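Missing here is one protein chain; the remaining ones are kept as they sit in the complex.
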Amino acid sequence: MKVGANIKDFLFEKTTALFALCVLGLTLLLFALLIRESLPAIRKFGVTFVTNSTWDPVLEEFAALPFLYGTLVSSFLAILIAVPLGVGSAIFINEFAPGWLKTPISFLAELLAAIPSVIYGLWGIFVLVPILRDNFMKPVSRALGWIPLFQGPVYGPSMLAAGVLLAIMVVPFILSVSREVLATVPQVQKEAVLSLGGTHWEMIRIVIGQHCIPGIFGATILGLGRALGETMAVTMVIGNRPDIVLSLFQPGYSMAAVIANEFTEATGDLYLSALVEIGLVLFLLTIVVNLAAKWILTRMVPGRAGR
Amino acid sequence: MTSIAFRRKATDRIMKALFLLSAFLVILPLFLIFFDLLWKGAKELKWSLLTDLPRPVGEPGGGIANGILGTLTVTGLAMAGGIPLAVLTGIYLAEYGKGAFASVVRFAVDLLAGVPSIILGIFGYVLWVLPMKRFSAWAGASALAMIFIPIVVRTTEEMLKTVPVSVREGALALGIERWKTTLFITVRTAAAGIITGILLAMARILGETAPLLFTALGNQFWQTGLDQPIATIPLQVFSYAISPYDDWHGKAWAGAVVLILMVLVLSTVARLLTRTRK
Partner (left out) sequence: MDNAIEVKKLSAWFGDHQVLREITMGIRRNSVTSVMGPSGCGKSTFIRCLNRMHDLTPGFRMTGEVLFDGRNVISEKVDPVFLRRKVGMVFQQPNPFPRMSVFANVAVGLRFNGKGKSKSEIVEVVERSLRMAALWDEVKDHLDQMGSSLSGGQQQRLCIARALAVEPEVLLMDEPCSALDPVSTSKIEDLIEDLSEKYTIVVVTHNMQQAARISDSVAFFLLGELVEMDKSAKMFTNPSDRRTEEYITGRFG
C-alpha cells in the first residue's frame, strides 16, 4: 500500500507490521542468543560435543551424547506406545463411537493435553514409577533379564518410565491430528468398500492404507517433536544418570532434563556454555522434526496449512 | 457360514474391540491422575494452603500463597507484553499479510510454537539473569511470553480469517476507514474466538515449570519486586515433589490440585465463550 489518500490507514498497517517485525525479531534474537552463548563450548569441543560421552563438570569435559541418546530413546519409546493407541482411538472415535460418545471422549483427550507437565511428573514419580517397577519391570527383568534391553537391577526411575509417561502426554496430539487425517477420506470411498460387501474393519484397512498412511506418519512426527522437548515429566522420572545403557529399565538422562537440573548449578562459563549448546542442539532437532511434520501434514490435510 | 466369511467377521469384531480398548487406554490415565490428585492432595487441602507462606519441614501447616500470587504476577506480566504483540501481529497476518515478509513472520511464529519451553528458559536467563546477575520475575515473564505469543498470533490470525469478506465490505461501504473497520468491526466480530485463544494460552503458561527454573527461580517468601526471584505454584510443586519428605509430598499434591483447578477453570471459560458464539 502506498501512503495514498488515508494517512491513518497507512499508519495502522505499518504499526501492525512493526509488531509483526518484533515477533520475527524475538525469534531471531532467541536463535542469536543461543548461538552466542554456545560459542565457547562449540569452539572448545567442536563435533566431539555430540560424539563423545564424558560429562564431567569438575574436569570441564563436556559432551552430550548420553543426553542425545536419552532424549531420542525415550521419545521413540513414547511414539512406539502412543501411535497405535492414538491412531486406534482416533479410528474408534471417528468410525465406531456412537454420536453421544464422540464429544466426551475428545473432550477428555483435550483435557489430558491441558494438564501441566509438572503434574505428569508428580504423578509419574509417585504412582506410575512404582506401578511399572513392581508389576512390570521386576517380573520382566527376572524372566528376561538376559536380554540387554531388560537387564536389571531395577530401580524404578528409568528410560521406560520416561517413555511411558511421555506416551501418555503426546497421545492427545496424535489422536487429534489422526482424526483430522481420517476425516479427509471422502465418504464415497468408504461407502464403495462397504457396498462391495467389505466389513467395517476391511473398509478401514483399505481406506487407511490408501489415504492415511502419510498423514498418520505426519502425526507421528508431530508427536515426536513434542516428546523431544518435554522437560519436567522426563526430568522427574528418567533417573538422571548420564550413561548410555541399552537396558530400558536403567536410569538415563535427556537433553532437556540436564538443562533443567544443572543450569542453576553451572558455575563455570564453559559449563554454562555447554548447557546452552545442548539447548541449541535440542532447538535444531525439534525445528527439523516440526518442519518435517508440517511439510507432510500440509500436503495431507487441506486447510491445515496455518497450524 | 463359510469359514472365510466367519474369519472375516471375527477379525472385524476383534479389531473393533482393539480400537475400543485403545480409546479406553488413552483416557484411563486422566482418571487415574485426577483420582490420585484428590486422594493424595486431600490431606493438605486446607484453607491455610491458600493463605499461608511455606513453612520448613516438620512444622505443620504452611501453604503456597506466595506461589499463587507469583503465578498470577508472572502470568500477568507475560500477558501484558504478549497480548498487544501477538494480537497486532495476528491482525497484520490476517488483514495485510500477503507478501514475502508475512510468510517469513508466519514461518518464525511456527518455529517459535515448536520450541521446547526449557529453551525459552535459557532465553529469559541470557536476556535478564546474565546482565542483571539476579533471577527475577521479569526473566520468568519473558520466557513465558515467548510461549504465549505464537499461540495467540495463530489463533488471532485464524479467527480473523473466519470473518467473512462481506462483513469487511459492509463496513468499508459505509465509509468507515479501513483501520476502524479492522479494529471495531472485524476484530470485534472475531473477539470471542480471539479471547478463547488468549485464555487457552494463559492456561498453558500458567502451568509451565521448565522455563521458570532458572529465570523466576522460586522464593520461600513473599515477592519483594519484579527484579527479584519469585515463587510460582508449578515451581513449588516441583521442588516439593523431588524433596525427600513425605510432608512436602502431600503439599506437592495439594499444590497440583490448585494448579489444575486454575487450568480447568480457564479452559472451561474459554470453551463456553466459543460455544455462545454460535
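Lettered A and B in written order, each chain numbered from 1.
In this section, a residue touches a chain if its C-beta (ideal position, glycine included) is under 8 Å from a C-beta of that chain, and two chains touch if they have at least 3 such contacts.
What you see is a predicted model, and the numbers here were worked out from it, not measured in a lab.
S.K.: Out of B:L45, B:V104, B:L172 or B:L264, point to the residue that touches the absent chain in the complete complex.
M.R.: That would be B:L172, which touches the missing chain.
S.K.: Can you list where subunit B touches the absent chain?
M.R.: 98, 164, 166-178, 180-181, 184-185, 188-189, 191-192, 277
Assume only the chains that are shown with their structure count from here on.
S.K.: Tell me, which parts of subunit B touch subunit A in their complex?
M.R.: 8-9, 11-12, 15-16, 18-23, 25-27, 29-30, 32-33, 36-37, 40, 84-86, 88-89, 91-93, 95-97, 101-102, 104-106, 108-112, 114-123, 125-127, 146, 149, 153-154, 157-158, 161, 177-179, 182-183, 203-204, 206-210, 213-214, 217, 234, 237-238, 241-242, 249, 252-253, 256, 259-260, 263-264, 267
S.K.: For subunit A, which residues count as touching subunit B in their complex?
M.R.: Residues 1, 6, 8-9, 11-13, 15-17, 19-24, 26-30, 33-34, 36-37, 84-89, 91-93, 95-97, 105, 108-112, 114-123, 125-127, 168, 171-172, 175, 199-202, 204, 225, 228-232, 236, 256, 259-260, 263-264, 275-276, 279, 282-283, 286-287, 290, 294, 306-307 of subunit A touch subunit B in their complex.
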